[in-house]
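Yeah, one chain of the complex is gone here, protein chain that is, but the others are all in their spots.
And then chain A:
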Amino acid sequence: MLSFEPYGNPTYFALLGVALLPLMIGLLYGKRSRLYETLISIFFLVLTFGGPKWTQGVALIVYVLYEVALTWGYAVYRKQKNSGPVFYLLVILAIIPLTLVKVTPAVENGQGSLIGFMGISYLTFRAVQTIMETRDGSLKNYQVMTFLQFMLFFPTISSGPIDRYRRFEHDYRTVPDREKYLGMVQKGIRYIFVGFLYKFIIAYYLGTLLMPKLLLMAMHSRGGFLDLSWPVLGYMYAWSADLYFDFAGYSLFAVGTSYIMGIETPMNFKQPWRSPNIKDFWNRWHITLSFWFRDFIYMRLVFWFMKHKVFKSPTTTANVTYIINMLVMGFWHGVTWYYIAYGLFHGCALVINDAWLRYKKKHRESIPHNWLTQGFAIFLTANLVCFSFLLFSGLFNTLWFK
């Protein structure tokens, strides 16, 4: 039985090309065949979750049925009533499987959970968002089949980007005109090829050839202050660059494939290394995740705090929410001290960043703003981010406790 990592090897791309060809011809002639799209979705899902990974496949099916029951049930309920506790209950129920999967390794000595499968986080984000928008009333005509397509859209199933139900539905129900579609195909092909460069050349060099050497050197240079050494610094940059090129490469594959399928899945990265501050960084790095957190955690918490007048000043509200928001993101990555430290680090960085921006606004005349300060800001931001990724990488865990 064949089994693939999504976008993992040339054979996968060859199969993808063959499978997408009829779909492409259809779209060029203004036709979208739901049946064909469903069939190739199932085909690629079986390739990803079948064979030796069949337990994950079973977990996926059970999980999706569970989330369908929740979202569908809530959509029906919401047409008649709108009670707060019911809504909270539904959200909690929707995130319970993900919570179990994330907590299990921490309490079971690193053992994975049985109900886990690759991409459960990203499916949970989509389901929770559907429930929240149903509550808001902005999502009115929930449909089970569309929801299934949205959840199981194979190009983005394993690691995003995280699309929105209504945006996806709009693309899915329409066929782009020929001129527009040709533009999308052109973009899609380009994205996939840039992805090849990022993931299979640059990230391969960094992750497979360079990083193991730096790790070995860092382990041999232990003994100094906090076991720090020059190789640790090298590892920090290599790891950060590898994370970017690997993930951005993957995202380009996912977005490129979506475009060829006539779906404009949003981009995940927008030149993150040129951000002049942390706030801007989060507008450019893993965008669909940070916007999801912004819309469904940060904003909601701020509104809740303001509505219940928990804090007097809006600044305090924002600061507390930043920290909570980033801590949740840290926990989401996994229940280990370094992920949580990473979340806390970014929470604090956002608070400090906000304070600085306020101060700068007040003293606009006395603070210089030119290419030099801009360059310094970019340099500082990039290095802070790299340091946070070093925390995130767990290298300190290896250096100190292994």
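Following the convention adopted for this analysis, a contact is a pair of C-beta atoms (placed from the backbone, for glycine too) under 8 Å apart; a residue touches a chain by one contact, two chains touch by 3 or more; residues count from 1.
Just so we're on the same page, contacts and distances are computed from a predicted model.
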Name of the absent chain as recorded in UniProt (options "Molybdopterin-dependent oxidoreductase", "Protein DltD", "Dipeptide transport system permease protein DppB" or "Amidohydrolase family protein"): "Protein DltD"
Options A:Ile96, A:Leu209 or A:Leu380, residue touching the unrepresented chain: A:Leu209
Touch criterion as defined above, residue of A:Arg178, A:Arg274 or A:Arg300 at the omitted chain: A:Arg178
Touch criterion as defined above, residue of A:Val18, A:Ile42, A:Val76 or A:Ile189 at the omitted chain: A:Ile189
Where the missing chain touches chain A, by residue: 2, 28, 178, 182, 185-186, 189, 193, 209
